[in-house]
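The block underneath contains the structure these notes are about, expressed in structure tokens.
One chain of protein is taken out of this complex; the other chains stay put.
Letters A and B mark the chains in the order given here, with residues in each chain numbered from 1 onward.
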Amino acid sequence: MLVNSFINQDIISVTQFDPAKLEYIFARAHEMRQMVEAQNGNDLLKGRVLACLFYEPSTRTSSSFIAAMERLGGSVIPITQGVQFSSVSKGETLADTVRTLEQYADVIVLRHPDVGSAHVAAEYAHVPIINAGDGAGEHPTQALLDLFTIWEELGTLEGLKVAMVGDLRNGRTVHSLTKLLMHYNVSLRFVSPEILRLPLTLMNEVIDHKIDVRETHDVADVIKNADVLYVTRVQKERFTDLAQYEEVKGHYEITPEIMSQAKQKMVVMHPLPRVGEIHYAVDNDPRAAYFRQVKNGMYIRMALLASVLGK
Amino acid sequence: MLVNSFINQDIISVTQFDPAKLEYIFARAHEMRQMVEAQNGNDLLKGRVLACLFYEPSTRTSSSFIAAMERLGGSVIPITQGVQFSSVSKGETLADTVRTLEQYADVIVLRHPDVGSAHVAAEYAHVPIINAGDGAGEHPTQALLDLFTIWEELGTLEGLKVAMVGDLRNGRTVHSLTKLLMHYNVSLRFVSPEILRLPLTLMNEVIDHKIDVRETHDVADVIKNADVLYVTRVQKERFTDLAQYEEVKGHYEITPEIMSQAKQKMVVMHPLPRVGEIHYAVDNDPRAAYFRQVKNGMYIRMALLASVLGK
Partner (left out) sequence: MLVNSFINQDIISVTQFDPAKLEYIFARAHEMRQMVEAQNGNDLLKGRVLACLFYEPSTRTSSSFIAAMERLGGSVIPITQGVQFSSVSKGETLADTVRTLEQYADVIVLRHPDVGSAHVAAEYAHVPIINAGDGAGEHPTQALLDLFTIWEELGTLEGLKVAMVGDLRNGRTVHSLTKLLMHYNVSLRFVSPEILRLPLTLMNEVIDHKIDVRETHDVADVIKNADVLYVTRVQKERFTDLAQYEEVKGHYEITPEIMSQAKQKMVVMHPLPRVGEIHYAVDNDPRAAYFRQVKNGMYIRMALLASVLGK
């Protein structure tokens, strides 16, 4: 039987999640999907209040949490225009801001530009803190929705060949998803330009887990066998030599031609927003899962909100 | 019997509305008014989520849609501070933004500075899009609330003498209301400075409909016979010759003196905000309908939201 071990817990990092906890959250997220498809929403969190405290705006993430709370019958205090947060401009500390908001709200979702800020907030708050991104640090609900999408699309997390494509050096979502995938029996393929390869500490961690892993410079090398293609953007700004960028960029674009070489059951994912790295012509391909992935984000957040609030 | 032909439809343009559809929406808006007056709100759209996606702020319009959704028991994702919309600054297209938000929401209200943007959004979205203004393009819910106000105030749309006053050249609301009025047996009087006359294409359209129509330069010419006085602002900035502005502006101000010449059942309307074109002394005149017009906006939006969501 699945047990909710999240009651009154903070959600700060992917390192909190082992397979049992992942299974619990995914089962609940799947239930949320069935509930929304059947009846749009319910009253599970009626009377409960979520404070969305975004020190920097992130429309996608805040909208997802707001919809998640609302579909469970709860209410939201939307503080989503970070720059305007007035008490901060008066010099209030994050600790005091969080201890103030917890007087009004039952749970706080925090987005903050500084690494470690979610941890600080959790230390001071008595209500659960959910980390919605702390700068270059973590964004655990994104990693959970990514893994959940693979689970929903392919029915398992075992035995899969997952290819990560693009900027693997700076991509926070790639790093977090990789950490979660190491709990399972998977093969990993990392596809990036030389200067954007996976950080070596993380690569070593993968190797230590005895995971079947390879690095390459071209999507074409992995497309035939991949079960999952997780695409991120190769940003021009990362290159000091623009000629080099122009030379390599075509190796990371997902086009109908590339898709024609892939398995019929392969899944294309992207954390969005995209700026050209997946051609629009791919959108109607049934394997294009990136908008379903967005929806899974709402289900995961519904599952987390319900779980930390003990419902 | 009235039939809801709006289920899952987009609301993009006034050209979608024929008299049967107008009658349906007005009957529903009237029901909404009765419901709100009797019980403040109901649960018709409980569990449903509206995304208010405003690329430019419009407090009046967004507040009206938010209240409309909330009074029907639904919830709102308020993205009403356009300039801060974060994914846009990362280069996301409108098509992707809309396809993202539809994962969270059951209906999207869009305000965007570019003509045609609502049409583009509707092409990509699977949920209904309601156009809340696309730049110099359309703002159909405003036109509907204007026409509904005449219907509510005077009990009919047939046989009326409607005078439009002010900037008829640039006034989007004047153009849209004129198009809707052409479905009915009305007389139209256009009152404006020479440089702000109704565009000739629209004037020709009115003439083609064999509508009794006249143009004039002074409200005093139409005040005695008008059933409806639809007032808009004559902006100083439109005049290159300010002496000309000073000379004519008095011909377009609605004062208690002007009102004393009007019919006892005449209706004064204004899309608001006003800046002096209707004197405050007129506000207590029972014929001043402009704040009731604002309220009708909420009822029309309640009717549209319920209709496109199939309730």
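Definition applied: contacts are C-beta pairs under 8 Å (C-beta built on N, C-alpha and C of every residue); 3 or more make two chains touch, one makes a residue touch a chain.
Since this is a predicted model, take the numbers as computed values, not measurements.
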Residue touching the undisplayed chain, where the options are A:Ala51, A:Ile129 or A:Val268: A:Ala51
Listed residues A:His30, A:Arg99, A:Arg172 or A:His279, member touching the removed chain: A:Arg99
Which residue of A:Val36, A:Ile79, A:Leu198 or A:Ile223 touches the chain not shown here: A:Ile79
Hidden partner interface residues of subunit A, rising order: 46-49, 51, 75-79, 81, 84-87, 90-92, 95-97, 99-101, 103-106
Chain not shown, touching residues in subunit B: 39-42, 56-60, 63-64, 66-67, 70-71, 78, 81, 83, 272-275, 280, 291-292, 294-295, 297-298
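Note that in this section only the chains that are shown with their structure count from here on.
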Gap in Å, rounded to a whole number, between the CA centres of subunit B and subunit A: 41
